[in-house]
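Note that this complex is displayed minus one protein chain, with the remaining chains in position.
Residue numbering begins at 1 within each chain, and the chains themselves are lettered A, B and C in the order written.
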Amino acid sequence: MLNDKKDIQNMKDRRNVLINKVGVKNVRYPIIVQDRTVGSQNTVANLDIFVELPHDHRGTHMSRFLEVLNKFHKDNIIENLESFLKEVKNALNADASYIKMNFPYFMKKAAPVSRTESLLSYDCIFEASLREKYELVIGVIVPVTTLCPCSKEISEKGAHNQRSLVTVKLSLREFIWLEEIIEVIERSASCDVFPLLKRVDEKFVTEKAFDNPRFVEDIVREVTVRLQDDKRISWFKVESENMESIHAHNAYACVEKDV
Amino acid sequence: MLNDKKDIQNMKDRRNVLINKVGVKNVRYPIIVQDRTVGSQNTVANLDIFVELPHDHRGTHMSRFLEVLNKFHKDNIIENLESFLKEVKNALNADASYIKMNFPYFMKKAAPVSRTESLLSYDCIFEASLREKYELVIGVIVPVTTLCPCSKEISEKGAHNQRSLVTVKLSLREFIWLEEIIEVIERSASCDVFPLLKRVDEKFVTEKAFDNPRFVEDIVREVTVRLQDDKRISWFKVESENMESIHAHNAYACVEKDV
Amino acid sequence: MLNDKKDIQNMKDRRNVLINKVGVKNVRYPIIVQDRTVGSQNTVANLDIFVELPHDHRGTHMSRFLEVLNKFHKDNIIENLESFLKEVKNALNADASYIKMNFPYFMKKAAPVSRTESLLSYDCIFEASLREKYELVIGVIVPVTTLCPCSKEISEKGAHNQRSLVTVKLSLREFIWLEEIIEVIERSASCDVFPLLKRVDEKFVTEKAFDNPRFVEDIVREVTVRLQDDKRISWFKVESENMESIHAHNAYACVEKDV
Partner (left out) sequence: MLNDKKDIQNMKDRRNVLINKVGVKNVRYPIIVQDRTVGSQNTVANLDIFVELPHDHRGTHMSRFLEVLNKFHKDNIIENLESFLKEVKNALNADASYIKMNFPYFMKKAAPVSRTESLLSYDCIFEASLREKYELVIGVIVPVTTLCPCSKEISEKGAHNQRSLVTVKLSLREFIWLEEIIEVIERSASCDVFPLLKRVDEKFVTEKAFDNPRFVEDIVREVTVRLQDDKRISWFKVESENMESIHAHNAYACVEKDV
């Protein structure tokens, strides 16, 4: 009988090692997130959910992470992250709980001249923790165009340019829309990227990028200048990575700041 | 005692299903490959090694794949692929044997003006099979620059460009150097890419790409025109994928041909 | 003025090379798919959409792929794949059109003893083409448990086991539910996997796997035996890949058959 068996997870542990994080990783789950334009959107997330384990407990209870997730996944999970972490803490009898979520978020993007609309996806990151205090880091990875200022200056014609991925993560004092961060990043680039461009639009983005050359260094500085005075933010990290069109490797820059 | 135990792999199978390929996948191994310039080079490969399994055999012997590999890995393995496959066939008592290898191959690349040399890596693919006949497909993935002809034509200034990956696979009648395929691909692009570019070089590659605009369609056609009359080749597939600098998705083209 | 500019994509091409496939790759888009239980479900897909390009056309029109996609993405796209491909053919003036979709599909899975329900995701693949005839390949990747028959036979206690990924692709004569293929695969394994297992369930799956040892060879044979007599199927390929718990590499087997 199962009842005769030892409950090994509940046994005492004598090795005296507190485990900072233990739990489940790469759980794929359909979720609902806030959408500034239409209220909410359906997407699919990768989730890591952890708790802290005291030095004298042998093991955690992995099934309970999923039980709590099942209760929440039909809600707008981003709006309820603190309650989610509270419930994880309770269910696991833990002093701290953690969640990390990655998911694509879709926004309508109108082409710059023809105004033809289409959907562009942005990879988003939410990292929340709850010990006594609830803490939240949000992030987003935005594809943009960068055009090299040096190449433009030294060449008789043209300038090399490429797709770049700009990642911004923020510690929040107050709520900020993902849409706001995306806008800051897109305005800092040589040009934003679009899912659908007609001929008139392609002419526009080519010339706009040529008129706004940006090193990888410029991108992270432009984003920094726009973020560092925002009182809603207590810390940020901005990274830019160019898939250089003239090299097989990437160019990279990063600024990290408490503000 | 082990000797009392059934040798399950050697049992008869009554389900009457021939298994086309069975074996080991994602074996990482240091290998030695031919290098046209210096004779040989050390690199690291991912290997898949399979045999065909007759309908009436329950299982193959996974350890023997590694035993054969151990005998060969200090040789120049590319030069000995047929003997390798013969030994796999014998060791596993099989009617057919297969190997797929992926590995980075390094070539010295001199910057176009300053002639400064540095190493560029190319992902190579070797797929060989032996039933009665030995058959070999070799392939290489080459990063290049492509500059959009339409963007150049319609814009007052500049033109969007990007890193592209061009993949060529060939069925061989006779030996061809990887270096030859790489050269064909690089000559078909707007410009080749380089690990190290000084200011004079960056001016050169920017202007060269601007003077040689190529759609993803042009790349695969240029490569096709250069390959289709080579008597050493019996089949080829050429694919080009642009990491579009103005989109978050890629542009792709492919030509496949018996010749 | 844009009107003075040449429309380069529409120019004649004299290289005389038909392009088998040209289009967009890695377009991420929210889609709606059929769900046998609740009618439909929201998910996120990666899409490749291509057409054939005649030998005398210089280029395709990349923006039109997205325009057609925008018209369809709020429909149940799986039910409308043939109309989608027809519209792509028309919009691009092509002789053939192709789509490849990958997306996670979620199913409720009840734990075997406690019956606690949770969602498990399966990676699905739809590949459709339309020349004169419409052709459809559907596929799914299913995680399962496999337990080694040899290890069980030769050892005094225990047996090594691991997560395996079983991929089945089918050419269809008639409609088949993804749910049916998933069921065939799960019944062919040592045990199916579950998102949430209580103690009673963990006991059950451990013992079930021990009672049903399966080599990677057995998995592909069991699936073959179940599929080869299904009249709705004209071709299939089944692959199984074990993330061996006793090795750093994987074990692999594959059967491919016209039926």
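FYI, a residue touches a chain if its C-beta (ideal position, glycine included) is under 8 Å from a C-beta of that chain, and two chains touch if they have at least 3 such contacts.
Note that the structure is predicted; figures quoted are calculated from it, not measured.
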{"item": "Chains still shown that are in contact with the chain withheld from the display", "value": "A, B, C"}
{"item": "Contacting the left-out chain in the complete assembly, out of B:34, B:76, B:121 or B:228", "value": "B:121"}
{"item": "Residue in contact with the excluded chain [from C:150, C:166, C:181 or C:227]", "value": "C:150"}
{"item": "Touching residue (missing chain; options A:5, A:115, A:133 or A:231)", "value": "A:5"}
{"item": "Touch criterion as defined above, residue of B:11, B:44 or B:110 at the omitted chain", "value": "B:44"}
{"item": "For chain B, the residues touching the chain missing from this view", "value": "2, 7, 27-30, 41-44, 63, 66-67, 70, 73, 104, 106, 116-119, 121, 195-200, 203"}
{"item": "Touch list for chain A against the chain that is not drawn", "value": "2, 5-6, 8-9, 13, 15, 17-28, 48, 50, 53, 58-60, 62, 149-150, 153-154, 215-217, 220-222, 224-225, 241, 248-256"}
{"item": "Contact footprint on chain C, counting only the chain that is left out", "value": "120-121, 143, 145, 147-148, 150-152, 154-163, 191, 193-195, 197, 199, 202-203, 205-207, 209-211, 243-249"}
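As a convention for this text, only the chains that are shown with their structure count from here on.
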{"item": "Chain nearest the overall Cα centroid", "value": "C"}
{"item": "Length of the line joining the C-alpha centres of chain A and chain C, rounded to whole Å", "value": "27"}
{"item": "Distance between chain centroids, defined by C-alpha means - chain A, chain B (Å)", "value": "34"}
{"item": "For chain B paired with chain C, centre-to-centre distance based on mean C-alpha positions, whole Å", "value": "25"}
{"item": "Set of chain B residues in contact with two or more other chains", "value": "150, 154, 248-249"}
